[in-house]
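Of the protein chains in this complex, all but one are displayed in their positions.
By written order: A, B and C. Residues from 1 in each chain.
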Amino acid sequence: MIHASDRWESAILIALLSAIVLLTIVTAQRGRKYFVRRIPGLNAIDEAVGRATEMGRPILMVPGLSGLGVVGLQALTIFSYIIKTAAQFGNRLIMPTADSALYTVAEEVVRDSYTAAGKPEDYDPNSVYFLSDRQFAFASGVAGTIFREKVAASFLFGDFFAESLIFAEAGQQVGAIQVAGTVSTTQLPFFIASCDYTIIGDEYYAASAYISREPTLLGSLVGQDYCKIIILLVVLIGTIAMSIPALGAKWFFIQWFTL
Amino acid sequence: MSSFAENLQNIDRRYLYLTLLLIVVIGLLVPIPLPLAVGPQARGVYDAIEKADPRKLAIVSTLWSASTQGENRPQTRVIIEHLMRRKLKFALIAFGDPQSTILAYEVADELAPKYGYKYGRDWINFGFRADIAGTLKGMVRNIEETLKQDTKERKPLHQFPIMKGIRNFDDVGFIAEVSASANYVSWLGLVAGSTDAPFCYAPTSVMAPELYTYIDSGQIAGMLFGIKGAAEYERMLGIKGFTTRAITPVSLTLILLFVLIGLGNYGMFASRRQGGKA
Amino acid sequence: MIEYSHPVGIWIGAIGTLALFSLILKENWLYRLFEHMFIGLAAGYTIKAAWHEILKPQWWIPMTRDGQWPWAFALFGGFLFYTIFTKRYNWMSRISIGILLGFAAGQAFQATANLYIPQIRGSFKPLWVTQSMLPAGSQVTPLGQSLNNILFLVIIITVMTYFFFSFEQKNRVIQSTARTGRLMLMFAFGAIFGSTVMARMALLIDRVWFLMHRWLGIG
Partner (left out) sequence: MNLQKFLISAFPAAKGSMIWIAPLLVIACSVVLFFVLQSLPGRARKALIASLTFLAGLFYALEFFWPVRKGTDENFLTFAVPTVGNVINVLAAFTLGLGVFSLVRIHTGKVVKQREGWPNSAVLLISIVVMAVAGIRFENTLFFRSLFRDVLNSFDAAMFATLAFFIISAAYRAFRIKSAEATLLMVAALVVMLGQIPIGQYLTHWIPENGSFASIFRLDSISNWLLLTVNAPATRAIGFGLGIGGLAIALRLWLSLERGAFFEAKADES
């Protein structure tokens, strides 16, 4: 599907989902209160930061391999909340990045978070750095850092590929408390096997709303839930139609989604 | 005091690692004859090449880099070797990673003297293209116009004898893609409809499970399942290459994993029964 | 035939391989040395690739040979990123960052449609399958396929229920649906884990073979 006109009905569904999200965002910004359920892994963040404080060892944050896009930015948003907590306790921070464009933003996010926490003087410009955009060169650098610094807590959020297990096992072996979340579903099993807490699926996108309780984000989250209900309904209707011989694949509703 | 059973559930990882390394080395040095059944998917690739029309061109598309060469290189090798045995004309084309054209070229270049294959007459390298969808869409209409020149000699395609009478996918008799990613979408979506050539796939074993749907539906004629697929293929070709050697340690390492998981669980239950900490 | 390998290169590659492997036992000075070499080489290669694959063909040549002078504005756009290091001008870096983000965001509509509409369509599976619906030569019986399709739907529903965030999952039915969803997820993750193992072993074997055969000449 290159253009909406290739299959208008499908494109309208995408537009409809977008509209729903925008609508709930606007109502939330106008003061409507929304609820978000507990996400277990995220409650562990304070625990992890606390542990790092006790041990006096640094906290590692890796925003994944992807560039300047929604996934990497979401990781940085989550990190900015963690940094604000960590800044209160004076934890040392290490954030290696794998993309130069994302690195520039990361550097700003970290600096701003220290300022927002009221500790601009604690910000260490060497704590955020660009390491490599080559997957396994990056992995070798991060793994080496984990072992050398014996990190106390490790937060892996973003787009990860095969290197996920290198980070997670290295952290496991130095006894770090690890919280991970990724949009790469194929890497989730390895995080689950080696990390203390794993954020699964779109809990990743819900995380910033959960931690910040920002109305915009909560509104968006509610909208996303409505969208998922719509998709579920579409799947149900399609399935039922396919099961009725008189309707089948030729039925107009099914054709709407046939590219 | 820690009992034997408790130790079993906490074996120092260094012992695990050294055992693994040892098993790999021994497995590579001492070929232990382990049973290997040739599966229907590998046979599908074999039959497709056996049945391919020698007047038509075979296309081997590659999309892999050094990081997955453990599986993809032997796959590329067995397919090219079989094509050469059958004296089929073939072309290499690469997508995804610029490295993949160099790596695949090397494999073919190495085998060529053995079968008397001459570049430009019996085989050709179309080279790397960044935009797979655009390239394939163009090739469906006209291969020469889309690709323009080869990569080795950088000459227009029509100057090569191999390209005589080859216009589009109607003149292609066999397509295989050796890949570390999910590229089949482009091939099946954009090309499959405009050719009778069977489409075969040689993915890494991580990617392979995704493809069964298409094998089931007949869109993919055959598949080499990672390194195991290459080993099965070597067996059908009757050659003893790297994968025939490598398949022993592959099996041994997985058996090691089973044993370790067993020991860990045994240790956990045994120490629980003894009232130890689980 | 073009030569790709040189014995000196193979030696460095082999010693580096052993050094990088040594991390699994203990972090040590040799690992550290090769780690730094690796990162340096990778950065050097990135510079080469950025010039040869992007800047030269897509920017420099069009501008200086084909006379496409508006490309010089890209230099300004690129320069704005560098204001990030100054206190006074660093707001300007957000112009370029914003443009890049805008482009990334704008692609979301097409990307979402392309990625998920076919998956939605692919999830329309008949719950009651007859022989005529099966592809010719299929090994599955209609009953088997019906059960598979029902399971498919059940898993989609339960897993998606697990991911609803905006209401408390207090209702018994929803609670147990979400719980089933989570168990299904674990089952699926186990399958992913299992299907990855052989590929990883193959990579190790390839490396050990490189060390034994290409470097030491064994076998």
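Rule of thumb we're sticking to: a contact is a pair of C-beta atoms (placed from the backbone, for glycine too) under 8 Å apart; a residue touches a chain by one contact, two chains touch by 3 or more.
Since the model is a prediction, treat every value here as computed from it, not as a measurement.
> Under the definition given at the start, what are the shown partners of the omitted chain?
A, B, C
> Out of C:Asn28, C:Gln58 or C:Thr130, which touches the unshown chain?
Per the contact definition at the top, the residue touching the missing chain is C:Gln58.
> Considering the whole complex, which of A:Val49, A:Val62 or A:Ile166 touches the chain not shown?
A:Ile166
> Among the options B:Ala66, B:Ala112, B:Met236 or B:Ala270, which residue touches the chain absent from this view?
Checking each option in B:Ala66, B:Ala112, B:Met236 or B:Ala270, the one touching the absent chain turns out to be B:Ala66.
> May I ask you to list the residues on chain B that touch the chain which is not drawn?
Chain B touches the chain not shown through residues 9, 11, 13, 16-17, 20-21, 34-37, 39-40, 66-70, 99, 205, 209, 212-213, 225-226, 228, 231, 247, 250-251, 253-258, 260-261, 264-265, 268-269, 278.
> Where does chain C touch the missing chain, residue by residue?
Looking at chain C, the ones touching the missing chain are residues 2-6, 8-10, 12-14, 16-17, 20-21, 23-24, 32-52, 54-55, 58-59, 63-79, 81-82, 84, 87-92, 94-96, 98-110, 112-113, 115-116, 119-120, 122-123, 139, 141, 144, 148, 151-153, 155-156, 159-160, 163, 181-198, 200-201, 203-204, 206-207, 210.
> For chain A, enumerate the residues touching the unshown chain of the complex.
2-6, 11, 14-15, 17-18, 21-22, 25, 67-68, 70-71, 73-74, 76-77, 80-81, 97, 99-101, 103-105, 108-109, 112-113, 116, 126, 129-131, 133-137, 139-140, 162, 165-166, 168-169, 172, 183, 185, 189-190, 192-194, 200-202, 204-206, 208, 212, 214, 216-217, 220, 223-224, 227-228, 231
Heads up, the rule we're going with is that only the chains that are shown with their structure count from here on.
> Specify the chain most distant from chain B by Cα centroid.
Relative to chain B, the chain with the farthest C-alpha centre is A.
> Comparing chain centres built from Cα atoms against the global Cα centre, which chain wins on proximity?
C
> As a quick test, compute the distance in whole Å between the mean CA positions of chain A and chain B.
The answer is 33 Å.
> Averaging only over C-alpha atoms, locate the centres of chain A and chain C and give their separation in whole Å.
15
> Distance from the CA centroid of chain B to that of chain C, rounded to the nearest Å?
The separation of the two C-alpha centroids amounts to 19 Å.
> Where in chain B do residues touch two or more other chains at once?
Residues 13, 67, 206.
> Taking each residue of chain C in turn, which ones touch at least two of the other chains?
Each of 196 in chain C touches at least two other chains.
> State the interface residues of chain A toward chain B in the complex, per the touch definition above.
Within the complex, chain A touches chain B at residues 135-136, 173, 186.
> Per the contact definition, I'd like the list of chain B residues that touch chain A in the complex.
13, 67, 206
> Touching residues of chain A toward chain C in the complex: what are they?
Checking each residue of chain A against chain C gives 1-2, 4, 7, 10-11, 13-15, 18, 34-37, 39, 68-70, 73, 101, 104-105, 107-108, 131-134, 136-138, 140-141, 143-144, 147-148, 185-186, 188-190, 192-193, 200-203, 206, 209-210, 221-222, 224-225, 228, 231-232, 234-236, 238-243, 245, 249, 254, 257-259.
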